[in-house]
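All protein chains of the complex are present and in place, except for one that has been dropped.
What follows is subunit A.
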C-alpha cells in the first residue's frame, strides 16, 4: 500500500537535494563542495526514511541507518584530507 503523502514529501525533498547538487557543481572552493555533499547526505537519509514509509518497506530505513554512518566516516576523512593529514 502506497501512502501518497510520504511519497510527495520525498519528492519535494529531492528538489532540495537537487539544489545541494547544484552547489556541489558550482562551488567556488573545495570546502563549499564538501558542505554540499554533507547537506546531500542528510537529505538522502530523510528522503529514504520517507520512502520507506511510503512503500511500506522497513529495509529502506535500515539502508538509511547504514548510509548515515558511512557518510559520516566519509565526511571525516575528507575533512582530515583538507587540513593536511593527521595533525
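The rule is short, and it goes like this: a residue touches a chain if its C-beta (ideal position, glycine included) is under 8 Å from a C-beta of that chain, and two chains touch if they have at least 3 such contacts; residues count from 1.
One rule holds in what follows: contacts and distances are computed from a predicted model.
Between the names "KaiC associated regulatory domain protein", "Monovalent cation/H+ antiporter 2 subunit G", "Benzoyl-CoA reductase subunit BadG" or "Formylmethanofuran dehydrogenase (Tungsten) subunit D", the one given in UniProt for the chain missing from this structure view is "Monovalent cation/H+ antiporter 2 subunit G".
Interface residues of subunit A facing the missing partner chain: 3, 5-6, 9, 12-13, 15-17, 19-20, 22-23, 29, 31-32, 34-36, 38-39, 42-43, 45-46, 49-50, 52-53, 58, 61-62, 64-65, 68-69, 72, 75-76, 79-80, 82-84, 87.
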